[in-house]
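Yeah, one chain of the complex is gone here, protein chain that is, but the others are all in their spots.
By letter and in written order, the chains are A and B; residue numbering begins at 1 in each of them.
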Amino acid sequence: MSFAIQDPGLLGSWLVAGPLSALRAASADRPFRTGLLGREVALWLSDDGAVRAECDGAPLFAQGRYGFAWVCPDGRPARELFAFPEFDEPGRRIIDCGPVGVATSGLRVVENFLDMAHFPYVHAHYLGELPHTEVTPYKVDIDAATDEIWATDCRFWQPRSSAAHAEGSDAAYVYRVMQPFCAMLYKSSSRAGERDAIGLFVQPVDETRVIAHTLLAYFDDTSSDAELIAFQHTIFGQDKPILESHRPQLLPLEGRLETPTRADMLSVTYRRWLRERGQQYGALAADRTAALAATGSAA
Amino acid sequence: MTAAGAQSPATDRGEWFPLLPGAEVAPASDVVGAFARGQELVVWRAADGTPQVWENRCPHRSVRLTLGQVVDNRLSCAYHGWSYAADSARCERIPAHPDRTPPANLCARTFTCAERDGTVWAWLGADAPAAEPPAHPLPPGWAPLRTLSLRCSAAMTRLALAALGWRHEGGALWSGRLGDQPAQALLLEAQSELAMLHLRCGAAGALRDVHALARQLRADIESQAGAAAPATEVSS
Partner (left out) sequence: MIRLYDYPLSGNCFKVRQMLAWLGLEWQPVAIDFHPGKAHKSPEFLARVNPRGQLPVLDDDGFVLRDAQAILVYLASRYDGEHRWYPDDPALRGEITLWLATADEITGTASAARLHDAFGYSLDVHAARRGAHALFRLMDDHLAERASAGGKWLAGSHATIADLACFPYVALAPEGGIVLDAYPALRRWVRDVRHLPGFIGMPGIFVPLPAA
């Protein structure tokens, strides 16, 4: 085993390592190479289509699912990979928006994905509009069976919530956190009565660099792939300078360096959930958090 | 703590840092990043012109305040629009909850600052600040020229200036010449490998020539200091 995982938050977890489309072009002699947890991982598909992964020549526990290769670094998965029934639902368009490198902790990327209060500021004219800034109360629960976080009854006024929406509407959102680096959001589709799903699967290259993979599972009869991807890239590109400006980059899980408000209930739950799992990778340890709060040093 | 390049005990207690020329920050509009011994700072002005020097970090989610802007005499963070009042740095508005008053102790972190003789200074250190930053009035007929950035430490810059015939007048102030032209510089220790010189000189001589001489000074200092090319490894 090449990954020395002591982080309780990572033990037994599935980490995304890249799109299966990249593995299809690869072979055992010329594998797809990528970074994971500070190491280089090589991936390819065997003749029977199974995902093969190696680190320093040692095989890694891996699977292909939902269009991506997943690796369990310590080889003992705590549970099955999360359920994603929309992926196989007939009529849905499944679009991989491509890997995007971001210079910050993966936990910061997930927390931003779970946040609505920034819509009128970072995504003005798309997901939000001044002066509609209020975040009304919503519900946050943890599903005991799956240990996943769900936020429901989320509502936010949007001038244009997807490529297929041409007018403003009160969008209903549901958020779900399946793993520390994996989240999903569900929103009203352009097809009446349906929900579109957007999956965010963050690949931790190291503690302060990630590759963010976004997968759409949409009902949409009018937009081209390029248009759907362009919209998603617009949203992600708007978040990027914010994500890359966090100092510290690592997510503080305790202490008083950062102050939440009621609109942050989901992120507060996410941070507590990470703390209770013992997550260290991408997080700021308590003693360093206290030191930073005292000195204000950005180091 | 006497290793070469280490801080002297006097500077451990605190000192004034000449961040930038006051003309770089217009009231109620400009939001400018500045650096002092590695501390990231944000500089702006209230509507009445009072300079504000704060830690460049919003206390909500640690996003840099330099991405934000001045709205209604408050510095508003680009992420969620949290808005902090001039002077007190108190958060007075959280747009996600427009009808609520934010907690009284929710503030951006401030640094004592003062403007003197056309320069905005910030005090960093453990001690309470010395009453005022030092006086370095512009000689009659002189004007600020530009800020030079040196790809080396402030300590190396001091050694190089001395080797090039500049005189240390005390504190941050150095005097010398740009060609025939008398000149002064305020030295800022911005980061460990970034020093800045705020240059000022008289009005005689073509601007083009004196700027060329300023660039030559930079080249001479960096050559003396054996300055490395800019870092291309991305550090946190």
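Note that a residue touches a chain if its C-beta (ideal position, glycine included) is under 8 Å from a C-beta of that chain, and two chains touch if they have at least 3 such contacts.
This is a predicted model, so every value here is computed, not measured.
Although one chain is not drawn, the whole complex shows that of B:Pro140, B:Gly165 or B:Pro230 it is B:Pro230 that touches it. Across A:Leu43, A:Cys97 or A:Leu127, the single residue that touches the chain missing here is A:Cys97. On the side of chain B, the interface with the absent chain consists of residues 20, 24, 28-30, 32-33, 35, 67, 69-72, 76, 78, 145-147, 149, 151, 190-191, 194, 196, 207-208, 211, 215, 229-230, 232-234, using the contact rule stated above. Interface residues of chain A with the unshown chain, by the touch rule above, are 19, 96-103, 121, 124, 130, 211, 224-227, 229-230, 233-238, 240-241, 244.
What we mean here is this: only the chains that are shown with their structure count from here on.
Spacing of chain A relative to chain B, judged by their CA centroids, is 38 angstrom. Per the touch definition, chain B reaches chain A in the complex via residues 38-40, 55-57, 59-64, 67, 78-81, 94-98, 102-103, 106, 109, 234, 236.
Note for the complex: chain A touches chain B at residues 103, 111, 115, 117-118, 120-122, 133-135, 208, 241-242, 245-249, 252, 257-263, 296-299.
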